[in-house]
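The complex appears here without one of its protein chains, the remainder shown in place.
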Amino acid sequence: MPKKIAAFGEVMMRLQVPGYDMLSQADTLRYSFSGTGVNVASALARFGHTGYLVTRLPENPLGEAALAYLRKLGVAPPFVGRGGRYIGMYFLENGFGARPSRVTYSNRSESSFNTAPQDAYDYNAIAREADVVHFCGITLAMNDLVRTHMKTLASVAKANGRTVVFDCNYRPVLWGDAGYSLAKPHYSDMLRLADIVFMNEKDAIHLLGMKTDRENWRDQVSELIPAVAREYGISVIAGTHRTINEDLTHSLQGFMYKDKAFVFSRELSFAVYDRIGAGDAYAAGIVHGEMEGLTPDVTVNFAASAAMLAHTVAGDTPMASEPEVLRAMTEAISDIER
Amino acid sequence: MPKKIAAFGEVMMRLQVPGYDMLSQADTLRYSFSGTGVNVASALARFGHTGYLVTRLPENPLGEAALAYLRKLGVAPPFVGRGGRYIGMYFLENGFGARPSRVTYSNRSESSFNTAPQDAYDYNAIAREADVVHFCGITLAMNDLVRTHMKTLASVAKANGRTVVFDCNYRPVLWGDAGYSLAKPHYSDMLRLADIVFMNEKDAIHLLGMKTDRENWRDQVSELIPAVAREYGISVIAGTHRTINEDLTHSLQGFMYKDKAFVFSRELSFAVYDRIGAGDAYAAGIVHGEMEGLTPDVTVNFAASAAMLAHTVAGDTPMASEPEVLRAMTEAISDIER
Amino acid sequence: MPKKIAAFGEVMMRLQVPGYDMLSQADTLRYSFSGTGVNVASALARFGHTGYLVTRLPENPLGEAALAYLRKLGVAPPFVGRGGRYIGMYFLENGFGARPSRVTYSNRSESSFNTAPQDAYDYNAIAREADVVHFCGITLAMNDLVRTHMKTLASVAKANGRTVVFDCNYRPVLWGDAGYSLAKPHYSDMLRLADIVFMNEKDAIHLLGMKTDRENWRDQVSELIPAVAREYGISVIAGTHRTINEDLTHSLQGFMYKDKAFVFSRELSFAVYDRIGAGDAYAAGIVHGEMEGLTPDVTVNFAASAAMLAHTVAGDTPMASEPEVLRAMTEAISDIER
Amino acid sequence: MPKKIAAFGEVMMRLQVPGYDMLSQADTLRYSFSGTGVNVASALARFGHTGYLVTRLPENPLGEAALAYLRKLGVAPPFVGRGGRYIGMYFLENGFGARPSRVTYSNRSESSFNTAPQDAYDYNAIAREADVVHFCGITLAMNDLVRTHMKTLASVAKANGRTVVFDCNYRPVLWGDAGYSLAKPHYSDMLRLADIVFMNEKDAIHLLGMKTDRENWRDQVSELIPAVAREYGISVIAGTHRTINEDLTHSLQGFMYKDKAFVFSRELSFAVYDRIGAGDAYAAGIVHGEMEGLTPDVTVNFAASAAMLAHTVAGDTPMASEPEVLRAMTEAISDIER
Amino acid sequence: MPKKIAAFGEVMMRLQVPGYDMLSQADTLRYSFSGTGVNVASALARFGHTGYLVTRLPENPLGEAALAYLRKLGVAPPFVGRGGRYIGMYFLENGFGARPSRVTYSNRSESSFNTAPQDAYDYNAIAREADVVHFCGITLAMNDLVRTHMKTLASVAKANGRTVVFDCNYRPVLWGDAGYSLAKPHYSDMLRLADIVFMNEKDAIHLLGMKTDRENWRDQVSELIPAVAREYGISVIAGTHRTINEDLTHSLQGFMYKDKAFVFSRELSFAVYDRIGAGDAYAAGIVHGEMEGLTPDVTVNFAASAAMLAHTVAGDTPMASEPEVLRAMTEAISDIER
Partner (left out) sequence: MPKKIAAFGEVMMRLQVPGYDMLSQADTLRYSFSGTGVNVASALARFGHTGYLVTRLPENPLGEAALAYLRKLGVAPPFVGRGGRYIGMYFLENGFGARPSRVTYSNRSESSFNTAPQDAYDYNAIAREADVVHFCGITLAMNDLVRTHMKTLASVAKANGRTVVFDCNYRPVLWGDAGYSLAKPHYSDMLRLADIVFMNEKDAIHLLGMKTDRENWRDQVSELIPAVAREYGISVIAGTHRTINEDLTHSLQGFMYKDKAFVFSRELSFAVYDRIGAGDAYAAGIVHGEMEGLTPDVTVNFAASAAMLAHTVAGDTPMASEPEVLRAMTEAISDIER
């Protein structure tokens, strides 16, 4: 049965150099609008749910364009506030082979989202409407204003019996030199409020300061994740492990820890067209499985296939429908469909 | 010595989303005009022959654009009639890796070609002018009107001592639920009229209802194709076997049965840029070999190389000249030509 | 106070050659999705209302793309059904100066909309939800199936006390040789159900067979429109008169007849970027004025300004917000806004 | 009744900066292939005749592209020779308003056409096949090799009773400092061979050294053109007069002198999209009128309308069909055609 | 004799929607880099001088792209510092006819230029190298840090006997509600340091609080400008008056006050392709005239023609060379140059 999911997060304008040129070579950009919240809400809408975004956009042509784009993605707009003056942006230059892709951020600290005043969001209305509320560690890195919105909304949601989802998504560059020590208390707050958490063994070690003697990632996950779940009272913890192969294909394996048991997905290997946003597809897949009451085994493989497909479409935002993910779970690569 | 080949078939407008976007992401399309007949006539023109197309286009800007495009491809226009109102279309979204390409057809049932009246074509003039007349199973799936044109033209050509070529090209989606049982009598009619036929072991099994206990495709071909040739009195039967490899390259091997003997081409493996129309390049290669009196071994390898090259150019229609195919038959992949 | 408007009509795919090339010169198309209903619903959404579209789209990538585009335009999707196989299309080649623009239609008779079965729409749900229901004469030209949907929905809406809007939009090419005589009874049915009607003096003369000795369009309007209103019991009749000037600018004047009185807008002259859809902007402006209870004088000038602005944006669908129309009503052409 | 026209001339590659950028601002070019001969042959093909081009193209990818483009334009290829190494090119930067358009030539002196050896063309075959042979003063400026081809072909055509057409098309930059004195003997040779000549009063004065006291162009034409016709024994002389108006529209009036009588076309004023090649459309219009036996009055107005329409399409080559020119002769500028 | 001009100012990234789409309709942007300083330095480089830019760019791909673009424009880079993290940006949507163009700024307050530390620029080295130093009122609106750089550099330049140029360029939106009262003291400081000033009658009235009873702009200029020159000890004051005509062409007239005498340029009327940056072309023209010792009459007409041409090229930055401006001063609009 379809559920209602509200994702809290900033909308970023993505400005991508077409093809494989660098900014100093080209003169055109292709733009779209995304963000973890956008991606998760849109992906869940394609899986048949209602995907709300809780955010704030400026009242100008950029805000208008962002809102139109969100609607096109299938994101439900009633909790999108308007106000402030700016929208966060990032520039993407595609790498090729030995030359890595590059992301350059514009100043997002004065964006409409990051300057949203105290009364910007109606926490209770959101908590009433949504079955699930989704948060992301990128948002947690912004400033106290935003963190207050985030923790308050999570608390109100929890108090209303809603499922709280938190994706750690730790980005070193956003936390500066103080890094993990600055981040840890905020992450702890969110982990304590969360029912479903996305993290991996590195988050446990670096963010939460846990220790392990094991070397293999699966061993580390197996040791650390149950400890995190126990400590913070989390029902479900899921994550992925990515390998970049010599031939530039990627391999991805997902895991999910629930009811004191691990399931691991098949390891999928695939060519990559657009790397960004694949983690959000995985997260949406896990949330979908949980909402639909699928078995952990089906859920984790569904999520991994959703993540794989997200690497094959342009833009940050996953575009695969539920039947398309299901087919990718089961079928060999096929010839043209006609 | 160059020959004159007339191909009977519909011109389709191909509307392709550039790059790897889906229709719901993009806002531009690149268009061209193709069809089995177009592809075969154009390919044979590049091999030095005269390639006529026998078809019908509307008297409107779309028909004008299609005709200009056919001329550009080197197709000779005297047997292109004008009339009716519509042109068939299909939309192509390129897949990437784990995401398959998708073809979506517009309504072609009321196209100028599929509504051509009884007196639309001058069968005798065509049979007088052309040394070879080519037909395709896609056309056979349209409607009774078109099937009558097709069988009549084939009969008149045969009566005039022309070589009749028939490519089975069975497309399940065009025949609906009744499928093979609906198609079989029409295919039988065409096979009986044909001198050169393109088919493979699956056609023999599903279309013609033949049976085999063998499992390997080469074994199946070796058992079934001679039986077909015998039953329908066909001089030459040729076909290909395609494998899609893990790394998304394709492997292709061609065969040709003539004078009770099989020849198989080398198995070619290659990267694929544009999949559609490669079968028509193979067919044109076989017809070229037969017209030029090449040995079966040369013919089947020429055709396989032509098919391989057709995977490397944009659009449905093969673009390689005879010297280019000959070079691809013999040389290693080379560095840039300058 | 914002209202809810439901527009009933077909979604067409518009495929436009970029710049001033003809189809036989170019190889790319820009596509979008529009239609009278789309344009009116979207325009009213930009004026602050909720704009529903009542239509039917295929369950394939084209239908998906159309639906995403409608959402982007701000059209509310709950009454968009899915089913059938095709979408209507038209190709647009921009003219330049002495060379007129050309529109070429693909076959729309088998579109999802034009083959919608009896139970395709929930008339009662629509009539419950919408304050206003909008219909268009283009739809009336399709076939009996569609006409039945149209008249039934109009009747149910009227029975529920909703405002019924009908835009005559007579297109000769759609009615064939029988033309006006074929159309008249259907138009009469709709006029009798309508509260607000869009028509002009030519519709009165040709469609309804009325007669006048006057020669000037304003004189003809002044004589004929009150007679139409009386005969069919219509509250509001509005329309426009267009002149194409020597320098290729257009001049437009709107009129509105209500409570036995005429108001005419100022005559506006302006350069034209995209001609298609301007009439729908005018209609949306009149409906907006009526819904908001504006005076006829303000309403008719608002509608004319909305129509003028619709000539300045790419695509069929008006994009101007209410404040933008208000500013265009009052201000001189301004220098760049920064 | 359709005739066969052979035009002798060089194919140039046109490389145009899109929009209004200059070469130092942009990084893309749009290319096509044209030339006076190309334009005249193509225009006459659109009027229903067969248009041959007599030229020479290199055996390389540029020659291949040129030939495909000629076919697309409807030019008949049997007299297009292959050989040599280069193709002439010119770069076009569109001006805007006060900034004029700029044309920059690449080196054409070593093009395949301008280095065609003595036996490159089969003069007799051309003269046998074509009813009319067309030449242009641009070709006359190239070198002695080309001039010999040109005069020989004209002589052979005349000797075979074919109609010889010569368009003066004097381009100062091609003749260098010696200019008119260098050009005059060659022009005289061609004028003596020609039946139909395109020139204006400036050609008579500067090229042929004639004198007049009159100041108005119509007066000058009226005095000088009959003298030219008498001196060189020319049946038909036609030309145009162009004015560039303040608002950047152009005005064009055509004249035709035949049987000792002048006819002048209506003066047409129109917006200009692509200026190049309009004179060739005029020439094709006059040739068409003469071939079809139209009255001079109809012919000159047909030619002027063809020239006007040629200003409205992209590229050097006229694209209007005979019905399109006829409609432009008689109708007001119309609203969109649908 | 060529001079060396250093312009102090911020580099902005301009992101323009191609054609006439709005941000909510399109998905591509064309980008370039500009700013008053960039435009003036580049324009003077095209007039044969050395044009330095004094600015600061981030050490990231955007800064790299900006620097490459400046070099392409002919701006000399030795005084371009690197540091900080961001670059200012603005989005441009082209209007059409009745729909005005729109500029939307991103947050520039934290740009590399606007956060340049105290030791960012070597004032003495700049004053040693440059004959002329140019400043702009837009820069003056930024913050105290930037204003200190600006006034210090102007003082050092003046102390070294260099010519100080100041363009008032008052932009209301940058000064907020306090507006003129906030700006006046800073403008006064700069006016006192300047030798050549660009301003008009509105600046005198609003910025400097001067009063006049006259109504016509030329009368106001004639009364107020001499008073400004007197009060602030300015050698040359120049400016322009712009009118937007009904047909969307612009008319521009320049003035220059020097040695207690006014000269006015001819009033030029022209079509507009890209409005932004035309004022900078005018300023560069005046500076060029003064540096070259031209008479005021020639100078002001040269500057006005340079401004006119700047409206005809894409991008903010003037592209016309000295000979191109000279030709535009004297010649009628010409046919294509070839």
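For reference, chains read A, B, C, D and E in written order, and residue numbers begin at 1 within each chain.
By our rule, a residue touches a chain if its C-beta (ideal position, glycine included) is under 8 Å from a C-beta of that chain, and two chains touch if they have at least 3 such contacts.
Predicted model, so just to flag it, every value in this text is computed and none were measured.
Screening A:Met1, A:Ala98, A:Ala178 or A:Ala261 against the full complex identifies A:Ala98 as the residue touching the chain left out. Contact with the chain not shown here comes from a single listed residue; of D:Val38, D:Met89 or D:Leu268, that residue is D:Met89. Although one chain is hidden here, its contacts on chain B can still be listed: residues 72, 247, 270-273, 308-309, 311-315, 319-320, 324, 328, 332-338.
Listed for chain A, the residues touching the missing chain in the whole complex are 19-22, 24-25, 90, 95-103, 105, 171, 173, 242, 244, 247-248, 275-276. Residues of chain D in touch with the missing chain: 15, 18, 22-24, 27-32, 60-62, 64-65, 67-69, 85-87, 89, 91, 93, 102, 104, 106-107, 109-110.
Rule of thumb we're sticking to: only the chains that are shown with their structure count from here on.
When chain centres are set by their Cα atoms, the one at the greatest distance from chain E is B.
Chain C and chain D have Cα centroids separated by 46 Å.
Among the residues of chain C, those touching two or more other chains are numbered 22, 24, 68-69, 72, 102, 247.
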